[in-house]
Every structure is written in C-alpha cells, then in structure tokens.
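With one protein chain withheld, the remaining protein chains of the complex are depicted in position.
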Amino acid sequence: MTEFEPKIIAFVCNWCTYAGADLTGTSRIKYAQNVKIIRFPCTGRIDFMLLLKSFGEGADGIIVSGCHPNDCHYTSGNFHARRRWIMFRGLLDMLGIDVRRIQYSWVSAAEGSKWADIVNSTVNTIRELGPYTEYEKVAGYLEKEGKE
Amino acid sequence: MSKIGVFICHCGENISATVDVARVAEAAGQIDGVAFSTDYKYMCSDPGQTMIRQAIKEKGLTGVVVGSCSPRMHEPTFRKACQEAGLNPFMCEMANLREHCSWVHDKSEATTQKAIDLVRTLVEKVKLNKPLFSIKVPVTKTALVIGGGIAGIQASLDIASAGHQVILVEKDPSIGGHMSQLSETFPTLDCSQCILTPRMVEVAQHPNITLMTYAELEKLEGSIGNFKATIRKKAKSIDENLCTGCGTCITKCPTKKIPSEFNTGLGMRTAIYVPFPQAVPNKPVIDKANCSYYQKGKCKVCEKVCPTGAIRFDQEDELVELEVGAVVIATGFDIMQPSGFPEYGYGKYKDVITGLQFERLASASGPTLGEIRRPSDGKIPEKIVFVACAGSRDPAKGIPYCSKICCMYTAKHAMLYQHKVHGGKSYIFYMDIRAAGKNYEEFVRRAIVEDAVNYIRGRVSKIYEENGKLIVKGVDTLLSAKPVEIEADMVVLASAAVANPGAEELAQKMHVSYDSYNFFSEAHPKLKPVETNTAGIFLAGACQAPKDIPETVAQASGAASKVIILFSKDELSRDPLIAVVNRSPAPVFSTCVGCFMCTSACPYQAIGEELITNRQGKVIKKVAKVNPGLCQGCGTCVAFCRSKSIDIQGYSNEQMCAEVVALLNND
Amino acid sequence: MQTENYLIRKPSLEKLFSNLITGGKTVFAPKTKGNLALFDKVQAFGEITEDYIVTANSAKSVVFPRTEKLFSYHKSKEKTEISDAANSTFPDVVLWGTRPCDAAAFIPLTDTFNGDYKDIIFNNRRERVFLISFSCSRSDDYCFCTSVNSGPGNTSGSDVLLTKLSGGDYLAEVMTSKGQLLVSENSELFEAKPEEDKEKNLAVVATRFNQVEIQAKLQNLFENPVWDDKSRACLGCGSCAYVCPVCSCFDIQDEAHGNKGTRLRCWDSCGFGLFTLHTSGHNPRETQGARWRQRILHKFLYIPNKSKIAGCVGCGRCSRSCPADINILDTLTSL
Partner (left out) sequence: MNELIKKAAALLESDSVQVVIGYGKGTSNRTRAIFVTEAADCEKLIFDSRCVQNLAVYLTKLEIKKLGKPAIVAPIPVLRSILQLAVENQLTENDLVILGITPESELVDFDSFASIETFLSTHKIEIEEKYTKTIAKIKSIPVAERFAYWVKELEPCFKCYACRAACPLCYCTRCTVDDNQPQWISVASHPLGNLEWHIMRAMHLAGRCTDCEACYNACPMGIPIHLLTKSMLQDVADNFGSYGPSLDKQNTLSSFKPDDKESFIR
C-alpha cells in the first residue's frame, strides 16, 4: 500500500500569487509536488463552477489564491471574489462538502515563502483528511453502477 | 484536428537537473493531438526559437506549448517566434516547468510526473485557443485639460509642445489657480508670480492650446481615444474679440465693495472685473450675482464707457461639444475654512487669518502691497502666532490625513514675517515638523536658526481677544506639559487642504473613482499614480491628494507624458485578452438576458448596453456589450454571468474547464 | 394463458415478500416520503406503505432508468477500448405494489423500445422485471384509467394482481407463466380462490371521455386555440413527462474525463424548449402551446395510430405533479 498522494489543484491570479509562486521558484524554496497551478487573470475570474468541477474530476483539495485586499491589479476583482467565496463556502458547508479541502489565501508577488507554506500546509491538511472518497463515490457512481 | 507542437526546455540544467525532460517530451508526444514534441537545452536561444519556427512550418502546427520558465518571463519571446513563423501568437502557451516545478522540487519521479501534468494541461488549453488580434482603437489627438492651475498649465504646455492640440478649461475668469495667490515659494523664496505668470502667458500664446476660461465640464461620454466632452462656457457678458482689456469699465463700475476671491476677502473688487492684474486672459467678466444691472435692471455704466462696445448683457451660457482623445484632471484643492474650530476664533476676530490670507498679505501684488498689516486696523503685528495642523491630522473635528504642505509654508510664513517686520516675534505651534523633501529640512532649520522663529511643540487650546491683543493659550509638550500664553497681534492658521467642493460631482460625470475625502483615486497606489480607473483619463496635482508645487509639476508632466504616449500612434492597439458577450443565431441573438450584474461588477465601466433590433428596427432585446477600449480583461464579469453569456478571450470558460479536466485526469 | 385465481392470507403476503428478498430479488415498492409515496428499493416489508392512490414517481425507471450507461470508452493515441453496457448483468427486479395503470403502462413502453430497433438493454431489463400489482380501492379526481381501456382491477401488464378483500386477505390473479412459477415456488402461501366478488372491492372510476372519439377528433385539430389556452400556465418543466409511466423520450449525453468517458441515455421531455431547438436557432415548437399539443397528439393520436393502444394509462400523475396545475383531463374533455 503506497502512501496517499493528494491531488490538489490551485487556482491563482496572474499578478500576485502566480508571481509569488514564481518567486518561490527563484528563491529555490522547496514544496510538495501535489499542488499544480492553473493561471487566471484575476481571482475575480475564478468561477465557483470550476471549483465544483475540480472535485467532480477527482481533486482531493483545492487552493484558491490571489492578491491581498486593496492590491488587486484590477482594483476590485479580489473583493468580488471574496464575497463569492463567503457564499460558496457557506453553501458547501450546508451540503456537507468538507470546506477544509478548499484553502483560500492572499499571496502577493513578494510572498514566495508564504506560497510554499500555503502549499505544504494544505498538502498536510489533505493528507490528514485522506482521499475524498465520499465525493469520489458520488462522482464514480456510473462506474460502480449502483441502483437506479 | 489540432496539431500541437510541444517544446521542452532544459534551461541549461535548471529544469533538466530535477525533471526528466526527455520523458516529458516523450509523454507529451503521446497526447492526442500532439503532432510534434522535442526537448532542447535552451528553447529561448536563437537555435531554440528556430527549432520552433521550423516545426511550425514543416509540421503545419496549429498550436505550440513551450515547457520552460515562467510565462511572465518569456511568453512574449515565444509568441513572437510563433508569429514570425506565421502562427498567430496567441496560439502559443507556456507550461511553467522551472519556477513552478524544477526549482521547487527535488529530482524525483513525482517531479517529472508533475511536469508532464503541467504540459498536458497546457496542451489541452492550447487546443481550444483561438487566433486573437490586438484591438485597434482610433485616437483623436486632442487633449482636454480640466483646471488651469500650475498642474493644468504644466500638463497643457507639455502636451502642446509635443505637437498635440490641447483644450484647457478653467472655471474661473483667469488661469493661475492657487499658485498665483502665493507670495514667495519654499524652499527658495522666489516669487510665485514671477515664475508662474510667464507660463500663463505661454499658455495664452501657444498655437496648440485653446484656452476656455469661465467654463466648466458639463458632460463626458465615450472612451479612451474617443471622448466626447461637453463644455459649458459661462456667459462673461463681454465680446472677447472686441474687448481690448483697457480696464475703463472696471474703474467706472459703481459696485466696488465685493470681497475679492483672489485676495481671499482681504481686498475688494468691482462687479465687472479681472481677478488680478496679471490675469490671463486679461479681459473682464461681469459677475452677474453682484452686478446692479442684472440684479436691479439698471446701471449699464460699463456699456456706456466701453470704447469698443464690447459689453453684451444678452450673452448666454454656451455649450460646446469637443472630440478629445484623453483627459487630464487638474482641478486642484481647496482650503478648509477653520470656522469649525471656535477655539481659534476664526471669523470672530479679524486678525485670525488663514495661511492663504497671509500669502496675500505677504504678496507684493496683495491688498497691502506686501506689507504685513493687521486686517483689523492695518497695524504691523509685533507678535505673530502660527498654528500648524489647524484641521489636519484631526480625525475628530478636521480631517485625519496630513495636508503635507503646511509645515513648509508655515515655516516660510514665519520667515517672510521676520524678513518684513524687523524685531517682530513669531511663534509656531506644531505637532511634528514634516520637512521631507529636497532642501526642506534645511529651510526649516534656517527659519529656526537664522530667523529666530520660535517653534513650540504643542497645541493651541484657546484664542481670545483682550484689549486689542489676541491671547493665545497653549501648551509646550516638548519636554514637559508646560502651559504657554502669548499676547499676539495676529494669528495665522495653517488650515487643511481639502478636495474641491465640486470634485465628487465631476468624478461622477467622468466615471472616475474618488476616495472618502473626495480626492480622485489613482488606478494603482504604486504603479499607476497618474492614471485613473478609466483608461484615457489622467490625474495631475492636488486633485489626487495635497501636494506642493514641485510634486504637482512632476505629476503634471507625468500625466502629460501618458497622454503623449497615447497620442504617439494613430491607433491604440490593445491586448485582445478582453471580455466579449456571445452572439447566437436568431431568435435568441445572444444568451445574455440583460441583468447587467456584469456592469455593476466591472471596475472599469467597460460594459454598456446594446439594443438588438429586428429588420423592422424594432428593439427585440437589450444585452450587455463590452467596450474593447475600456475592458482590461480581469474577467470578473465572466464569473458573475449566470448564463455564461460573457466570456474572456484567452482565458475562456472552455479553456479553463479543459485545464481543470486535463490536470486532474492523468491517465 | 388462462388466468388462475388464488387466495393469499394477510400474513402470507409478508412471507411472500421475505421469500423474494431471500431469493435474491431486488424489490421496489411504494415508500412514504413526506406526504408522497415513492417507488423505491425496499429491504423490509415494514417499509412498504399501502396508503397511496398512485406513487408520485412511476415504476418505469426499473426498465428505463433516468440515466442509463450505454457504453464507456478509454482512448489512447493508438486505440480506443469500448465496454458495452448491453453485456453487463442486470438485476432481477420485483415491482411490488404497482397499480393496474402502472402495469398497463409497460405495454406501450415496451412497444416503443421494440420498433425498427430492438433495444437490447431495455429488453434485458424488462425480461427481469416481475410485477406484483395491487388493484385500486381508492381513486381521486385525477384518475381516468377507465377512459383509456384500463381500470382499477385491470390485469394487463401484471404478472400477479392482488385485490384486497373485505377480510383483509387478498385475491391473487395470476396472469403469466412467470406468475405461475412464483406460485409453485411459494405454493404454501397460495390457497384456493375465495368466493368474494372482486369488483365490489374496487374503486369506482368514472369514464371521462371516449378514447376513440378523441383520437378521431385529434386527426384535424393540429391548428387550434385549445393548445395555447390550456397550456398558458405551463412553466416548461419536465415533471409531467418524468412522472409519466409511458413517456420514453431520451437524450444521448457523453460524459468525458480526459481520455475516459461514458455515453449515457438520459430522460428528456417534450416540455423543454431545448427539446426541439435546432442549432440554427430555429425552434419548430417555439411555444409551450406547441409542446403541449405534441404531448397530447403523441399520446392520443400518434401512438394509437401505430400500435392500437393509447400512450396514456390514465394514472393522472402528470396532472398531480404539475406545479401549475395543468390538468390533462381539462384539455381532453374540452376538445
């Protein structure tokens, strides 16, 4: 039995967190391979449907990250995103979708080490939570061909 | 069927040291739709780029993925390379195998696997990329400058000297602004008028500058490159072409007791007037509110005495529409009237005045011809007290921010006083001395050391009159809280600099944002200090925040250079990574239902309305429409759109979904 | 074959049920959920409710699931592997507590899936379904089975029809060889047929219209204001079709995940605007009126023309579940 390797997808904005993650690289700070980044222009662009899709496609965890409040390259994208996250998180919690599996963060272009920290701590959290079997069961329903 | 080329870079050893690049290239080759994949030591090098160009030509690639460093580093490089080979540059994507992979992981199977996943993800994205073409917006090379103070003057002259047309709009009868009211300027003590007036004349004479005084912005429509501005030219009641500015009307005008705005109420003016002798244009206007003809219906003295018959009582406001490509806001600031501070007795005691009033007293062209005399009895004050922060840094009764200029002008005032009134005694009550700036600290030192100005660190608690003296009660908190009492002849309040009364309304007219103090907001506090959120509208001077003259002039030139850059091309070409509202076949036309949540969410006012009409011209539907000139491509609207009717090119819904699916399905 | 009648005593009924469970059958029966009765999988006799006229959902999903996998694939650059759902094993299902109308519905439903193309998956499922129906002792304003050649004690479609007698015991009518097999396997539970008359234990359902006349009328009623009038309140949802035991329209959906994927057959409804929307943007049935007309014509003209029986069994589910209270009887009786 090999150790569980969490699948974690990261939705980050181009101007702060993506650049921050670049800095993590240029400063050669090591972090776990489990997290893979998808680049967005702005957190305001990140559709909750994509987070939903990620779980449907088998993600064990999700990171959503962008510019700190007031630092948004587009001035208010992250403010809009924050409201959306507050509502989305509330709904997921009501539905029993484990909100600990989604890590939201503000990581600026200067916070290379913070990015590494976010990644590693998230990976650890998901390791502790284990694979998202409840959701996989729901998503893999057709494969397991349950009752009609 | 797409033919994607994948190019994996070793980046010397930066990537290949921890990632098995050969295997990444090999795995990429296995992906459906990948027609060619290879790895090379330096993809960004000339041979590397040649490799890409050749593959595009020979294999007829429809898309390219370069697995190398961060796209923030080399995306332009590789997109250019693709373009040279005849592939649309936006058909090229980069997988970040260095900053996001090789540099942050140790050499291992997992690291290579991650690299493969990243490449596959971008391959799936690029399959859905569409050729994009930069957006061309024609530019009207005329700038509108609002406000004729030093900021507006500087910006106008810079833009005009670069060979572009400028329309300078000033609400008062003359340009010059606050600077024209000042006596000397810190830290050099050279006369304000002497340095300003030549520039005012230059503006008046410049062939590229159209000056509109006594005029205000009524309406602003359109967007960057193509604004339509409506200007209200208030009736001056004179024919400017006939008027020679001889001034006879002014001397003969019977209504003489109107407090002069220019002299901050310390002097008087007539109903037909020019604000000050060096005014530009030097032609009078009739102040209808105070003219006995307009008020009582009789007088017309000016008309009788005018040698050229230039008086026009029937003249009305005129609305002119202008096509402009850019706008510079330079509407300046205002002085907070210290009447909100009864303890200072401003308004109650004639000899308690504001800093700006002191400027007039000290000015050679002022009501006292530069002699410091008390407004009450014209006596020369032997003791004078200056109160710094009379309103600034006072969240309770004034404004929380620092007005920035007061420390310096107060030091200057004290200095001027000492120079003009020998043996006079001057005191300055202050909180802190903020003298950051070239030669500023030295200037303050001079005031203290050479001119023996007494700085008292502490606040003034009360000012009251007692047998012809102003008793100033305060505390000296420098060493201990020691009460101080000074019998002064005159008190000068360094009242706070605040936004202009009309600022909020103006901002709304132009759709630019403003802060809680009604100062105009810059687009980015650090990186876009002269831009506003609305492309094509720029900021200069104290309308953005309190500033001294050098700062204002610098920002004005900054704004001007932004305008000049904008005007340097006939068309402005913008990144096509912007939002678009979909179109679908009739009878639907667009899946947009026109809820316009996107409009309210857009930080750039880039989303307007479009009416869809049938052949008979009947409106069938109202949908959202993105203005490509304004959209900055943040995509906030896209995430809002419930019906997914608005999408953003380059980060489209299909592309992002494809990335998610590809990233999470690695078999 | 000849119908055979037996008596099942109340206690034997429960025994019969447990025999089925222990015999490895998947049993679906009416269960109470809130103020609804729903066909659902049951394990224990106690879960079953008797207090229902008809269930809210129909029983058709055991042969025509709302989402049915047709095949799944896995493609690589070289080849694509396909696994056909027709080859998978299907469960032996007992439908317990179907009403005569439910049972009758299996006849037109089966016809639909056995036209020019014989649907393997459907037939596989159908063969493995055993219907133990209960005749109706109650009815409501929505019922009109008697107007479509069925009735509260109608036997067609059922393997066994049970009618509750005054004493609480049941008359068991066995119509099929499958039914006989059940009897022989549980012979101790089936006793000699009772004397009591079946009819007096049945609900009375008035005949509301003559199906043949309706069919005739509909021949030339295509252009008629009645369609718009009667469908004005229609919200365009699919509940009428989805609760209908006969409706069999479906839509093919592909669910792809990278190189893997599944092709699905999912229920669809003529009530949806999307149902007939062309890529061109043109929609031949642009209004709910046109969609409502299609629904009626399909059930009472097209299907009868083809296979002699109506595409409706008068269960009244569509009207009961309609959020806008559109009542199919209103339309049919006002033609």
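Just so it is clear, A, B and C label the chains in written order, and each chain counts residues from 1 on its own.
Criterion: a residue touches a chain if its C-beta (ideal position, glycine included) is under 8 Å from a C-beta of that chain, and two chains touch if they have at least 3 such contacts.
Note that this is a predicted model, so its numbers are computed, not measured.
Which shown chains does the chain we cannot see touch?
A, B, C
Among C:Phe17, C:Phe122 or C:Trp267, single out the residue that touches the unshown chain.
C:Trp267
Give me the chain C residues in contact with the hidden chain, please.
These residues of chain C touch the chain that is not shown: 33-36, 38, 56-57, 61, 66-67, 140-142, 228, 231-239, 241-243, 251, 253, 255-256, 264, 266-267, 269, 272, 274, 286-289, 319, 321, 323-327.
For chain A, enumerate the residues touching the unshown chain of the complex.
48-49, 52-53, 56, 69-70, 76, 79-80, 82-99, 103-106, 118, 134-135, 138-139, 141-142
Which residues does chain B use to touch the chain missing from this display?
588, 591, 593-598, 600-601, 622, 640, 642-645, 653-654, 657-658
Note that only the chains that are shown with their structure count from here on.
Based on which chains touch which, is the overall arrangement a line, ring, star, complete graph, or other?
If you draw each chain as a dot and join those that touch, every dot ends up joined to every other.
So using the touch definition from the top, which pair is joined by more C-beta contacts, A-C or A-B?
Ranking A-C and A-B by C-beta contacts puts A-B first.
Just how far, in Å, is the C-alpha centre of chain C from the one of chain B?
Roughly 70 Å, centre to centre.
With chain centres defined as C-alpha means, what is the inter-centre distance between chain A and chain C in Å?
The separation of the two C-alpha centroids amounts to 45 Å.
Distance from the CA centroid of chain A to that of chain B, rounded to the nearest Å?
Centre separation, chain A to chain B: 37 Å.
Any chance you could list the residues of chain A touching two or more other chains?
Residues 57 of chain A each touch two or more of the other chains.
Give me the residues of chain C that touch two or more other chains.
257
Which residues of chain C touch chain B in the complex?
So the residues of chain C touching chain B come out as 75-77, 256-260, 279-282.
Show me the residue ranges of chain A that touch chain B in the complex, using the header's touch definition.
So the residues of chain A touching chain B come out as 5, 7, 9, 14, 18-19, 21-26, 28-31, 33, 36-42, 44-48, 50, 53-54, 57-59, 70, 73-77, 80-81, 84, 116.
Please give the residue numbers of chain A that touch chain C in the complex, ascending.
Those in contact with chain C are residues 57, 142-143, 145, 147-148.
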